[in-house]
Structure formats: structure tokens, C-alpha cells
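Let me give you the structure first, and then I'll get to my questions.
As you look at this complex, bear in mind that one protein chain is not there, while each of the others sits in place.
The block that comes next holds subunit A.
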Amino acid sequence: MSLNLQSHTISQRKSLKLKGTKTSVTKNQILISTGIVSLDAVLDGGIPIGSVALVEEENHGRNAELITKHFIAEGVVCDHSILIADVEKKPEAIANDLPKSIQEESFQPTDIIAEDFKIAWRYSQNPIYDSKPHHTSISFGHTFDMSAKIPVDELKNLRYWPDEKSQGTSYSELLEQINTIITKGGFSTKIPVEQRRVLRITISNLYSPIWDSNDMNVVTFLYKLRILVRSSYATCLLTCRAHTIDDVVKCRMEHFVDTVLILKPMELSSCADYNGKLIIGKLASFNTFLYEPLSVDWATKLTRKKLCIEKLHLPPCLNDGDDNENVHTKQLSCASTTSVLNF
């Protein structure tokens, strides 16, 4: 029985009994959560099974690493199988630093009005502007606390690449490993098994100089990976450093993946609340020829415990930080240039 993964109804999904998944009603796909509830909302519900997502990080940020960790932690909580591949760091080190799942209590509506308005009383009924993305789901996905760690003994079904036995760092070897896991682990749609499970694959630092690309380059790798993942219950999350890749290769890489997220860090001073910008380069779109990019600017907000995605809006700017000499020339527009008021 070979199912078409890219076209699923809710009842078909329920008969599969896949943990930690939901069906996208509009697109007939099985989705899994990224582990960040607000990021799921931005991605139209989650990442579809059988797709490849690429996170491009620019300069010095570390949000891509955090997204990877949330993605793995969500898999641990949902009892998915996980493959962690990283050539620069030890993949075991990533697994030992996963955020812990917590009960979400901050979803209560904020109904406390700070103070009674006396003059602008008409505005007291106005809702407080909500920066969360629309359709932020409460029931799907978990909330994680980065200040706590998942204990190592709770980690199950984790595989690492490169492991103790294979010290290879070439794209072809990784592809071979993924192929073995998918066929032998029962993740392929072509091979019937009793109990289906979801496989999460994370590959960090794609296009790092450590990779041996003599027998297979990164673009071929992504193409073959896509073919492999399309017919299996697997989802890939790749991360790379955008500024180290030249534009031609980057374009080709973006072509062969389904979702592209671009993370740009922000200067410390420009927007104190946010730590970076999130640009949706590409959204996974199957079953359609149309492509509809989102038009909202997203920003990433990082606190000690939590990473979340919000709509980007600038805070009110009271002090422009001008020098005192500029203040004289930059008066209020209603004030006349001479200091005497003339109505």
C-alpha cells in the first residue's frame, strides 16, 4: 500500500495513529510541530511530513540553533524517532542541551487595564494590540523552557551522525545513512509496518567547510534528500550560515527545499525588544501551482526561557536621541519658528 503523503484526509491520518501530528484542513497534509508554537502559526500550522525545511542564519545569530533544539525536543516529547547530524559540533552535545517541556499558562487573555483613562476615555475599550501571529494554536505543539534541560535518560530513539563507528563527513555518506534508517526503521510509505512513527532529521551547518563534497555536492544532496523524504514519514530541518554561501549555490539550495526561513540578526540598539528578523523565503506548497508568499514582517524575540515569533512593529519613539543643538531647528510642526505663538 503506497499512500500519497501529500494528500491526506483527517480520517486517513487518524487510522495511521501518528503521535504529535495534525492535518492541515486547507492543504490535506500531515503536519508536525516545530516546537515553537508561534513559528508553527507562521508556517501555516507546522511543517508537513515528507518535506525539507531550510533555516538560513545570517552573521552571528544563534536562533537557527535554538530552532533546531526546539524541533528535536518536540520530537522527544511526541515520541518521534530523531536523527541529529552535525559535522562541526558533536551531535551528542546538541542532544544534551534540549529545552524542557512546560505547562503553558501564559495563554490567559490579558484583561487587566492598566489605568482608567480620564481624557482619552473613548480608547479604554480598544483591545491591546496582539503581536502573536494569527491562528496560534493552543492544542498542537508544546511549550519549552530553555532554562531547563531534558534529562539525558529521557532521551529515546535518538540517532547521531557522525557516530563513533562512522567518522565520515561527506554528503553521500549521510544520504546513505538516512536511506538505511528510512528503509529499515519502517518510515518508508512503500513498506507496510504495524505501527507508523514520524522521523525527524536535523542537519546543522550545511555547507560548512568540513563537509567532504568530492563525490556529491550540496545541491545534488538536497535533490536526492528530497526524493528520499517525499516517500517517507520523515521531515528534515536543515540549518546553514547564509553569508558563507555564494548566491548561485544558495539559489539552487533554496530551490530544492520546501520551506526557507531566513533569520537576520538586528543591531542591539535599533529595536531593544527583538533580537532578529524572520523572513519567509518560501512556504511548503504542495497540491497547487499557485505560490502565495506572506507579506507580514516577523521578528524573533528571545528571552532567557523562550524563543517566539511576533509581528514586527516599532515601539513608540519619544526621545529621538538628537543632540541639543538639533532641538532648536527641529521644533514641533505646529510651533512657529519664532518663539511667539501667532494663531
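Just so we're on the same page, contacts are C-beta pairs under 8 Å (C-beta built on N, C-alpha and C of every residue); 3 or more make two chains touch, one makes a residue touch a chain; residues count from 1.
Everything below uses one rule, namely that contacts and distances are computed from a predicted model.
Only one chain is not pictured, and the protein name UniProt records for it, out of "Protein DPCD", "Elongator complex protein 5", "Protein GAMETOPHYTE DEFECTIVE 1" or "AP complex subunit sigma", is "Elongator complex protein 5". The hidden chain makes contact, of the residues A:K14, A:K156, A:H243 or A:H313, with A:H243. Across the entire complex, the residue among A:S15, A:N59 or A:S166 in touch with the chain not shown is A:N59.
Subunit A residues in contact with the hidden partner, per the touch definition given at the top, are 59-63, 66, 88, 118, 121, 208-210, 212, 241, 243-244, 246, 265, 267-268, 275, 302, 318-319, 321, 323, 327-328, 331-332, 335-336, 339-341.
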